[in-house]
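The other protein chains are all here in position, but one chain of the complex has been omitted.
Let's look at chain A:
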Amino acid sequence: MSDKKNGLVKPEDAEFDYSAGLAKVDADKFADPGIEPHRVRMTDKSVKHEKAAARQVAGLFLFSIASSIFAIWAYFGIKVYSFDLNSIRSNVLFLGLGIAFGMLGIGIGAVHWAKTLMPDAEVSEARHQTRGSEETRAAAIEVINLANEESGFSRRKLIRRSLYGALALFPIPGLVIFRDLGPNPGDSLKHTMWAPGLKLMRDPSGTPIKATDVQVGTVFHVIPEGLAELGQSEATYDEMIAQKSKAAVLLVRVDPAILMEAPERKDWSYQGIVAYSKICTHVGCPVALYEQQTHHLLCPCHQSTFDLADACKVIFGPASRPLPQLPITVDKDGYLIARSDFTEPVGPSFWDRKA
């Protein structure tokens, strides 16, 4: 009883513990003939071969010595010059080859030594059941019982239960202190830098784009006005990267005749010029490939494909949602500007993107 409680099987259960299960243990079985007799090697019976093998082993070790010296020479001897990548390549190659052969000489030599000159007759060693003998197990149970008795672990319920409670709770402060790893995500994912009137700028130069510069079929990689300036200062460089991760846009002009626009989006484009978020709605790779003939946008990471003419709906690949569209128009000087921010969160879906 107490043995079971300790998770150990009582001696009389030992047989059960080693039951063969579904295995059919056949009495009529071939007898084990024992280890196959040793096959004599050439190096065992011929002094000539033995000496040759010994010379080969020593030769390999000597080769290793030479290679290591070569590696040291290569490190110091092959000069690395600025603006000359070939010198770097030579340095890497010869240093690496020297070290490699230095190692291989030792390794192959040692294995060759073992295989040709050390005894190769297989020997057998006894192996015992992993579990302890009955005496050992009894002694172990005795230790546990004694510890239990002396501490009163089973008997003193209050101590035991309060200890469980303490042990369950103590790791929680250790988890809580990681809270400051990052801020509350809030609604930062739902907004981008785009705002009414912000000019569409070329990425990465940060120059504005005139509607008349955009020919049918050309693609512009676009960032919002002011983003490039953030990247100029070291203090705001990270801010630039984070904003760009959401605000990157692809600008394309297509023949207005093929553009299938929903009535409420009629004024989001300008004479066939449309702007869509470049951040894939699957897992956020930049949708960087535009195929002019089919007006498809393709994400190179997981091949989600969007139809630019049909509101960037998903026509292939693992994405589910269309790329969000950026409403645009032109200002009085003819430069393309945003009418507003995106009207939905860009990039990969997340739990409360609609909430």
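Definition applied: a contact is a pair of C-beta atoms (placed from the backbone, for glycine too) under 8 Å apart; a residue touches a chain by one contact, two chains touch by 3 or more; residues count from 1.
To be clear about the criterion, contacts and distances are computed from a predicted model.
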UniProt protein name of the chain not shown, from "aspartate carbamoyltransferase", "TonB-dependent receptor plug domain-containing protein", "ABC transporter substrate-binding protein" or "Unannotated protein": "Unannotated protein"
Residue among A:111, A:143 or A:159 that touches the chain left out of view: A:111
Sole contact to the chain not displayed, among A:40, A:66, A:93 or A:146: A:93
From A:123, A:158 or A:176, residue that would touch the chain that is not displayed: A:123
Chain A, residues in touch with the chain not shown (by the definition above): 16-24, 26, 28-30, 32-36, 75, 80, 82-83, 85, 88, 91-97, 99-104, 106-111, 113-115, 118-120, 122-130, 178-179, 181-185, 188-189, 203-204, 221, 223, 231, 234, 237-238, 241-242, 244-246, 248, 278-280, 282-286, 288-289, 300-304, 314-321, 347-355
